[in-house]
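Report on the following structure.
With one protein chain held back, the other chains of the complex are shown just where they sit.
By written order: A and B. Residues from 1 in each chain.
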Amino acid sequence: MSDQQPILELRNVVKRYSVGRGMFAAKRPLMAVGGVSLSVPRGQVLGLVGESGCGKSTLAKMVLGLETPTEGEVLIDGRPIAQLGRLERARLVQPVFQDPYSSLNPRKTIASIVGLPLAVHGEGTGPERATRVEEMLAMVGLAPRHAAAYPSQLSGGQRQRVAIARALILKPQLLICDEPTSALDVSVQAQILNLLMDLQSRLGLTSLFISHNLAVVQMLATRVAVMYLGRVVEEGPTAEVMVRAQHPYSRGLLASVLTPDPRLGLPDTRLGSVFPDPLSPPPGCAFHPRCPLVFDRCKTEAPQLRHHQGASRAACHAAERDAAMAPA
Amino acid sequence: MSDITATPPPMKLRKKRGRILGNSGLILAGTVLGLITLMAIFAPFIAPYDPYLQTLDDRLIPPAFIDAEMADPRYLLGTDNLGRDYLSRLIYGARISLLIGLLTMLVSGVIGTVLGVAAGYFGGRVDTVVSFLITTRLSLPVVMVALAVVAVAGGSLQVVVLVLGLLLWDRFAVVMRSATMQLRNLEYVAAAQAVGCSTPRILVGEILPNLIPALVVVASYEMAQAILLEAALSFLGLGVQPPLPSWGLMVAEAKEVMLFDPWVILLPGLAICVLVLAINMLGDGIRDVTAPEGRS
Partner (left out) sequence: MTTPVLDVKQLAVQIPVTDGILHAVRDVTLTVARGETLCVVGESGCGKSLTSLAVMGLLPGSARRTAAHMRFAGEDLLTVTPRRLRELRGNRMAMIFQEPMTSLNPAWTIGDQLTEPFLRHGKGNRREATDRAVFLLERVGIAAAGRRLGQYPHELSGGLRQRVMIAMALMCGPDLILADEPTTALDVTIQAEILHLLAELQREFGMGLLLVTHDLGIVARVAHRVAVMYAGEVVESGPTVTVFDEPRHPYTRGLIDCIPIPARSRPGVPLGTIPGLVPSLVGGIEGCAFRDRCAFATEPCARPVPVVTGAEGHAWRCILPSAVPSLLENPA
């Protein structure tokens, strides 16, 4: 196990569903994820950004082994996830989901929810587990008395802390956070983000952090990947993507983050609001109907994710053209 | 609105007790059902007479509240037209009704829950097969099929329970299927899968506990339904056979003298009515109390 080995590696991962349209219509293929290759080195956080339907949650499910890729491979710590057993996989990768109201079983106490992974993996005796659960609760900022509570007695933020405790108790190699703060109030979101940042630096976690909000992602992520209609359109170091985004969609996403500055007024994202039908994606670059920089080539030829300038990669003909025209 | 506060844990028990005591329907139904159950269990000690003992000299003696002059203090609720003590027969009759209700509910509950949960959780082909079974079952008229089977196999307690149990699972299956489908998509099921739980463990640990409120309601409904159906079958002479003191049978036996002595049919009829009502109310009440708090 060398340090160069990425903890998570996606190799050209594709996920297709077939979608029925009523009883008599033929099923149509829906490309939820269309060939994604990414890797996350040990101790790093990859932020995955995109809007609903871009395939980011499907990607998370495949990494967790809850869905099987149609094509391609998911490797965790160098091992193909398809070849891992249920328990082995669970030790490597754990999730934190979006909705703290549906991610905890309402009929179980917090102690038994957080202790479930230990019980399933047969770790320790009863008292040992109780101690570890208590330590874990303390680590995520919950009091020992919460152990006996039921989820309905906790606030949304406290519940999300429980979900984080459950995910970390097995000390997984990789943590998948799927919109972990989207369902929370802003002040609670801040608490959870601070907690994740703190855990990140204390435990050196490797994680995949999924969100639709770039401002949230850049709090944690060392690198960012932007997805649009199942494909990665830009990938690079967080600072670079935040400051010099190359893909017009990344720039639009960034512009639509509404910072609380009363003098700025509403941003003009120039993206329009017509979201394409994922069942019949546009030809060429899937983003071209919304793109302010569109030219002829975009309508026929799908761009590949490539280096144009700097350390990040973008899938954009306009970025390629601009880079070619710019003086070296 | 319950999001506003985060109640500290110690409230839990007190709250639950408050919810039970605050539910007057539940208290009433529970008391009635408890009394009927005690009566059924301790029938030999409570009943003043042997329910089968015929005293042909004392036929059709009315209870005191019907006809004070004709009444006989030895028979609190009078006697039937074979001179058997009506109170004793009613007490023993509770045994038959509860036994049939409970056993039928168990048989149909196990069949329906297994099919429904399997269909809801696994979906796909399993769901197609189960849905077909449900549709097939729903196309069978329960009373007709029960009558036909009992007519062929002969009426007895075992046959009645088996026939009803095999016919009444559809509601369990339908409700459990849709409830499981909803639960299956919740994130705690995905979390349990990610943690490495086996499928049986997820079904038993995550799905089933959350099905209990729905299960209780359906079970109580089906138990009441089974009791009513048993009464109907016995009334038609195809349920449990005389001289067993089934309430349905008692109604049937009373119909010959109904015009002259209506109380003979009234008492077992009332007993069936009260029992069925109590069971249904209890089911509703238990659901209200056991439903988890929080976002509804």
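In this section, a contact is a pair of C-beta atoms (placed from the backbone, for glycine too) under 8 Å apart; a residue touches a chain by one contact, two chains touch by 3 or more.
The model shown is predicted, which means the values in this text are computed figures rather than measured ones.
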Touch with the omitted chain, as defined above, among A:Thr58, A:Asn105, A:Gln160 or A:Asn213: A:Asn213
Absent-chain contact - pick from A:Gln4, A:Ser18 or A:Ser187: A:Ser187
Interface residues of chain A (partner: the chain not displayed): 51-52, 155-156, 185-191, 193-194, 197-198, 200-201, 212-216, 218-222, 238, 242-243, 252-269, 271-275
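By definition in this document, only the chains that are shown with their structure count from here on.
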Length of the line joining the C-alpha centres of chain A and chain B, rounded to whole Å: 50
Partner chain B, residues of chain A touching it in the complex: 61, 64-66, 86-87, 89-91, 93-95, 97-99, 101-108, 116-117, 120-121, 145-146, 148-156, 158, 163, 166, 170
Sites on chain B touched by chain A in the complex: 2-3, 6-9, 11-12, 186-188, 190-198, 201, 205-206, 209-210, 292-295
